[in-house]
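Every protein chain except one is present and positioned as in the full complex.
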Amino acid sequence: MKQPTLIRVRYAETDQMGFAHHANYLVWFEAARTEFFRETARSYAEFEADGVMIPLVAAECRYFQPAHYDEQLAVDCLPGELSPARLDLFYRVTREDTLIAEGRTVHAFVDVASRRPVNLRKRAPHLWELLARLAAASGAS
Amino acid sequence: MKQPTLIRVRYAETDQMGFAHHANYLVWFEAARTEFFRETARSYAEFEADGVMIPLVAAECRYFQPAHYDEQLAVDCLPGELSPARLDLFYRVTREDTLIAEGRTVHAFVDVASRRPVNLRKRAPHLWELLARLAAASGAS
Amino acid sequence: MKQPTLIRVRYAETDQMGFAHHANYLVWFEAARTEFFRETARSYAEFEADGVMIPLVAAECRYFQPAHYDEQLAVDCLPGELSPARLDLFYRVTREDTLIAEGRTVHAFVDVASRRPVNLRKRAPHLWELLARLAAASGAS
Partner (left out) sequence: MKQPTLIRVRYAETDQMGFAHHANYLVWFEAARTEFFRETARSYAEFEADGVMIPLVAAECRYFQPAHYDEQLAVDCLPGELSPARLDLFYRVTREDTLIAEGRTVHAFVDVASRRPVNLRKRAPHLWELLARLAAASGAS
């Protein structure tokens, strides 16, 4: 089982209400996503070397509890629904046993040169199989 | 009809793909939301002076086209569904006639001191009526 | 005389002390710098099309008064010392008649392809003359 990404809330990330500002959660999701691709597959850089980009086409987050300066949070990134055209990823942000937030991002598979959608199963079968295996294992969909 | 908030994409907001990073859209939504409250009602500061906070409890964005450095974007903020417990706001980001992104934020009405939910209709009837009128006028729900 | 760049302090830019976080000032300087190059010369984009980058190699800021959410600030960008290898720019952030902060950035002239320093006077005489004229006029050096 993959380890969560640990985030220490930065002072610059707080707002005048004394909470971590909500836009930072998308940045933390991205940090967890980077770790997800590093640990389970290949880094973003290698994806791009394959000529495939996976731009984010949608993001959402629900905020249950505020997070505060200097708290340590754990961010889990789990693969969800996968199709040849796109991948869903799910996120859980926790502070010890408290659920702070949950989120989802949707990613399209796109050719780097043309910036057109690609069918990942045809274009990069090894990536497709790897992601399919991970999505099946996570059960997050 | 309220004017959109104009955003000039900052260099710091770009990422190495050459696009405005997706987390910034939530910050732009917030700038449009500030203008919405300034123009149509009262500023955030006055809300808080009334003892009512409206923390964001959910946010989402769909990204249709990338935005680039130094482009000027227009962000519209429209009220959507309203209940005594919460308010939905909708956003449209456009560059001239091109739709760049759409989003939504959900806000709860909360007492500043206790941080507990409040019934806005009872607690602040004038705010309630104002928001109800705006929500009805926008038709965004 | 060039107009200052107007900045509205964003909620996301505040910190839990209730002030605009100090790192944002560098971003505001950059917004003013963009306007400086747009109005007086050519945009960053055109600079890069000429094969010349002007990366920032040093930055500094002194903070005199805090800035707060939703305040409107004016940021002036003035050219300072100019040599064939580098350009200094100065910044003043004001809120009405109050001086909020002052800063400086130092920029090197670099070839886009090789990322090596270039002598701007030789490489792009028209840019050199334009900047020299502006630096002389501003008297900020």
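Note that the chains take the letters A, B and C in the order they are written out, and that residue 1 is the start of every chain.
In this text, contacts are C-beta pairs under 8 Å (C-beta built on N, C-alpha and C of every residue); 3 or more make two chains touch, one makes a residue touch a chain.
Please read all numbers here as calculations on a predicted model, not as lab measurements.
From the options A:D70, A:D111 or A:E129, the residue with contact to the unseen chain in the full assembly is A:D70. On the side of chain B, the interface with the absent chain consists of residues 11-12, 14-19, 21, 23, 68-69, using the contact rule stated above. Residue-level contact of chain A with the missing chain is found at 8, 10-12, 26-27, 30-31, 34, 38, 43-45, 69-70. In the full complex, chain C touches the omitted chain through residues 17, 19, 22-24, 26-27, 30, 53, 55-63, 66.
Note that only the chains that are shown with their structure count from here on.
Distance between chain centres (mean CA atoms), chain A to chain B: 24 Å.
Multi-chain contact residues of chain C, defined as those touching 2 or more other chains: 11-12, 69.
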